[in-house]
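For this depiction, one protein chain was excluded, whereas all remaining protein chains were kept in their positions.
Labels for the chains are A and B, by order of writing; each one numbers its residues from 1.
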Amino acid sequence: MKPDLWNNRDVLAGLLFIVLGGLAAILARDYPFGTTMRMGPGYFPTALGVILLLFGVYVLARGVRSGDRVKGEWGWKPLALITVSIVLFGFLLDRAGLIPATIATLFVAAAAGREFRWKEVVLLAVVMTAFSVAVFSWGLKLPYPLLGGYY
Amino acid sequence: MQASSMTRLLALSLLLGAGNCALAQAPYPVKPVRFIVGFPPGGTNDITARILVPKLSEYLGQQVVVENRGGANTAIASEMFVRMAPDGYTIMMNAPGHATNPALLKLNFDSINDFAFVTLLAESQNLLVVHPSLPVHSVKALIALSKQRPGEINYGSSGIGATPHLSGELFKYMTGVNWVHIPYKGGGPGVIALVAGEVSLYFGNVPTVIRQARDGKLRALATTGPKRTPAAPDIPTVAESGVPGYEVTTFYGMSAPARTPRAIIDRLHGDTVRALNSPEVRDRLQGLGADPVGNTPEQYTAFMKNEIAKWDKVIKAAGIKGE
Partner (left out) sequence: MDLLSNLALGFGVAFSLQNLAYCFAGVALGTLIGVLPGVGPLVTIAMLFPITFHLPAVPAIIMLAGIFYGAQYGGSTTSILVNLPGETASAVTCIDGYQMARRGRAGPALATAALASFFAGCVGTLLIALAGPTLGEWALKFGAAEYTSLMLMALVASAVMTQGDAVKGLAMVVLGLLVGVVGVDVNSGMARYSFGIPELVDGIGFTVVAVGLFAVAEIVANLESREPREVYTGPVTGLMPTARDIRDAAWPTVRGTAVGACFGVLPGTGPALSSFATYMLEKKLARDPSRFGRGAIEGVAAPEAANNAAAQTAFIPMLTLGIPASATMAVMLAALTLQGIATGPQVMLEKPDLFWGLIASMWIGNCLLVVLNLPLVGIWVKLLTVPYRWLFPSIILFCCIGNYSVSNNPFDVYLCAVIGVLGYVLVKLECEPAPLLLGYVLGPLLEENLRRALLIARGDPTVFFTRPLSLVFMIATVLILVVMIAPAARGMRRGT
């Protein structure tokens, strides 16, 4: 029983290794290669890129012959929301301060969950914000603005 | 017992805070001053800043808060710093990286014109030490031996572009000797390699190698500063042992963003120099192997221009590339 190629985890892993290894080797062409006895900064990354690519080819070929399905479904929605919540934190901390960054991150991250209960999330945001401010700003005196920009 | 001492600490800090408010009558400063250090906590730059801060806060009448933003040998901190308001509430610690980065990296700021230099806080120098198996006891003998054996002698460093490396490259540049540079990741591994004899010589910061030299595990030849170090007045400088004009120092300086009003620069300068002259700051800096300086903003600006030009020449001549 062969799963279709786009749901075959070995095929996908092989492709990923090929792409990453290939990219690494191509980018490493900008760095002086040197010789085996006198390696330049490009030698090691080029070699690694090629090795990763070869591993990728092997894994891909094995996957085409016999591979397993990716277990479960892809969680694109939680992945996107969690990623956004992390990016938001970095973006808001410098521009709006620790409190808005904390609240935004908690809300967006919580939205990635299976169920989003408004009351609970509000409560969680209040508690965690108070905790962060108390521990990091007051307790440890980390120099983050609580409200307002950095510049 | 623990609780009571914590309470005392808390009470003390509240008291100090109150005192500061009472003093804050002058137009500047009316709020805490941020002191940006381009390295993580615990390094010599960070320590230098933290040694200075208690006294400086006392004289300014406002808390000066050290803020660490490490990376790319101060370049990351500088990039953020030059965008700060030039109101005297943000100051920065400059390190040798400030003078070498223009030649090594593509920077998004101007290392001279985007800064208002306040004062050179302190300078420390490197000590040229050799492994005892190298049969030389003076700089002159070292140069002679190096000329006999071109390309055979290895010198170690704490990394490309760090002062131990630059000290070596400047030496090569000025004397025409041919050594092979072996970089290590940090001063610890570099000094260990020298003690183990993997490399033959090393320009190490005085406090990190002086003890091994005194114990006979290493042999000290000369110091790299403009004059002998108080920590070891018996060791000559490289300049006086046959390489006139040779000078490398690790420096710590203070600057504000460009266009900071002159009155604020003067206030910062006056209080910083006062802090540098206080015995506790002086003693602790000397404990670090650094001699307090405290020159004028003009002298410090000229110093920085000179350093940038000097390293640009040496880095180009040595063919060192950052990016």
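One rule holds in what follows: a contact is a pair of C-beta atoms (placed from the backbone, for glycine too) under 8 Å apart; a residue touches a chain by one contact, two chains touch by 3 or more.
All of these numbers come straight from a predicted model, not from anything done at the bench.
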Quick one: which of B:A116, B:V195 or B:I235 touches the chain that's been left out? B:V195
Who touches the missing chain here, B:L105, B:A232 or B:A258? B:L105
Chain B positions in touch with the non-displayed chain are 1-2, 5-6, 9, 40-43, 46-47, 50-51, 67-72, 75-76, 79, 104-106, 154, 159-161, 180, 182-186, 188-189, 191-193, 195-196, 198-199, 207-208, 210-212, 217, 280, 283-284, 287-289, 320-323
Interface residues of chain A (partner: the chain not displayed): 9-10, 12-13, 16-17, 20-21, 24, 27-28, 31-32, 35-41, 44-45, 48-49, 51-52, 55-56, 58-59, 62, 70-75, 78-79, 82-83, 85-87, 89-91, 93-94, 101-102, 105-106, 109-110, 112-115, 117, 120-121, 124, 128, 132, 135-136, 140-143
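Here is the rule we use: only the chains that are shown with their structure count from here on.
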State, to the nearest whole Å, the distance from the C-alpha centre of chain A to the C-alpha centre of chain B. 37
Can you tell me which positions in chain B touch chain A when the two form their complex? 34, 65, 67, 83-85
Contacts from chain A onto chain B in the complex sit at residues 141, 143, 151
